[in-house]
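Removed from the display is one protein chain of the complex; every other protein chain stays in position.
In order of appearance the chains are A, B and C, and numbering begins at 1 in each one.
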C-alpha cells in the first residue's frame, strides 16, 4: 500500500479557475492502483510554495509526488521530463506580486533534476487510452518548474525513497473561452481539453507511476 | 416541422476516421428543436461531390443544410462565415487523386457567398454551453469550402428558401494522437476535442439555426 | 506608361510603427517596371478611410492599386485573394475608438470581391526571389479587408479599368521585439521580416502586376 501526494495550484494571473486545483480536489481520497491519493492545493508564491510543499512531504511521507499545473496554450497533457534551477516569472508575477528574473531556486543546487516517474510509459499509456499527451522537455521557469525541481532536490538532499514528477495540464474549455480573443469575430481560441478527460489522464498517470515502483 | 440535412465526409488524406462522418451518422434520425435531422455522408471528390449534394437537396427539400468537415490543427469548433469560388487542393488530393489549383468552382459564379445560418448567434450559444468555438473567415479551398459555396449558389440559382452553412471540426483525440509527431520524445501533438463535445456543438448549432428561421 | 497607387496605413493598436506606412513612403516616386508609383498613407478609421481611398482613386486615376497593411503574427508576405463585405474589429478598435462587430461595409454590396492582381504569379515570383510568401484566403475584417473590398466595389460600380489587391506584411524585427512576451525569460517572439526584404517583396509585386496587365 502506497501513498501519492497529488498537488495542484490556486488560480493565478487572470484565470478564474485552475484545472490543477480542480483535479487535485477531485482525486483527493481516491485509491488508484493501490495507492491512496492525498490531493492538496498550494498557493502560487515563489518565496513560500516550495517550503510548504517540502514540509507537507516531510509530514506525509508519500511514496510518489505528482504535481499538477496549468500550461496555457498547450494542446495536450504534458508529462515533464526535467526541472531546472531557475525561477523566472516570464511576465507573470506570482499571486503576491513577486516576479524573479533568471534567479536560481537553490543557490548551490544542481543545474537540473529529471522527474523520476516513468514519463515514457505514461505517455504511451495515455495514448492507449486515447488521451493526447507528450513528453515535454521544459516545465518553464515559474512555480511549476520550481515544484518539479524543488521536490527532487529535497528528496536527494534527504535521501528519500520518493518518486516525483510534474504534469502540465491544458486549458479547460471554460478557460479557453475566457481566454479567447474575439471569437465572435474570427479571433483565436486557445486549445483545450475537458476536465473529465484531464482527470482521467492524471488517474492513469498515477496508476502507471504506482505500478512501476 | 422542418428538415435539416446534416452532411459529413468520408475519411481523406491519411486520416483513418473523419469526425464529420461520425457526427452525421450519430445525429441521423434525431429531432433537434423540432427539426428532423437527416445525416448523410459524401465522398471526397472535387468533380462529383457538389452535384451529389445538390441532387440530394433537390430530392429531400430541406429547410436547413449544415455541412460538417474536418479541419486539421484547428483548436475549436469553427463556424464558417463564407464560401469562395475556388477549388484548390493545397497539397491534399481528393480521394480519387484529383487536385485542382486555384480553379473556379462555377465558371461564371459569384466570387463568394455568405453562410445564411446565424453564425454569430451560434458561437455565442456554444460559448454559453462551454464549448470553444469561433467564427472563421475562411473555409479553405478544398471540398469543405466547395460545399458551402455550391449549396448557396444552388439555392440562389433555384430560388430555394434554404438556409445553409458549414462547420469545421477539430481532430478527435484519436486523430490527434495518430497525427502527433514523436510525442514520446517531446514532439508536437495537434489540438483536439472529444467527439461527444463536438457532437453536442453540432446539436446546439442545429437548434440555433432552426430557432432563428 | 501606367500609374500604381500604393497605400499604407498609419500605426494602430499599440504598435509604434507600421511597415505599410514605411514602405508606401519608401516606394513613393519610384518607377517600377514602367509604372509610376504614388505612395500614400491613410488613417485607420472604419468610417472614413474607404471614402478617402476612393476619392484619391477618383483624383489620380491609377491603373493599379496595391494596398499594404500589417498582419501581426504572420510568418511571410501574404498576397490576399479576396475581400469580404464585413467590418469587424476583432478586439482592436480603430484609431478613433470605433469597433464595429460583424457589420456590412456596403449594405447592398456583393458578399465579396476577388483581388484582380495576379496573386498566384506574384507568390511564384516572390519564391523565385527567395522571399517567403503565400496566398491568403482571408484579409480579416478590419481596415485591411475593408480596403480590398471597397476598392473593388468602387471599381465595379464605376466601371473602372483598375486592377487592385492587398498585401499583408509581417512584423518588422523592431515590432517583433516590441511585441515579444518576456523574451529574456523564454517567452515568445512573434515572426518577423526585415523591412528591406518586405520592400523588395512589394517592389516585385508591383512589377508582376504591371507586367500582367
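Just so it is clear, a contact is a pair of C-beta atoms (placed from the backbone, for glycine too) under 8 Å apart; a residue touches a chain by one contact, two chains touch by 3 or more.
Bear in mind the structure is a predicted one, so any value in this text is a computation, not a measurement.
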Sole residue of A:37, A:53 or A:86 that reaches the chain not shown, by the stated touch rule: A:86
Residue in contact with the excluded chain [from C:49, C:133 or C:164]: C:133
In chain B, positions touching the absent partner: 88-91, 101-102, 138, 140-141, 181-182, 184-187
Residues from chain C at the interface with the omitted partner, ascending: 75-76, 81, 120, 123-124, 127, 130-137, 173-174, 176-177, 180, 183-194, 197
Chain A, residues in touch with the chain not shown (by the definition above): 81-82, 84-86, 102, 110-114, 120, 135, 137-138, 140-141
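The rule is short, and it goes like this: only the chains that are shown with their structure count from here on.
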Central subunit by CA centre of mass proxy: B
Separation of mean Cα positions, chain C and chain A [Å, integer]: 44
Distance between chain centroids, defined by C-alpha means - chain B, chain C (Å): 30
Gap in Å, rounded to a whole number, between the CA centres of chain B and chain A: 37
Interface hub residues of chain C, defined as touching at least two other chains: 102, 138, 140-141
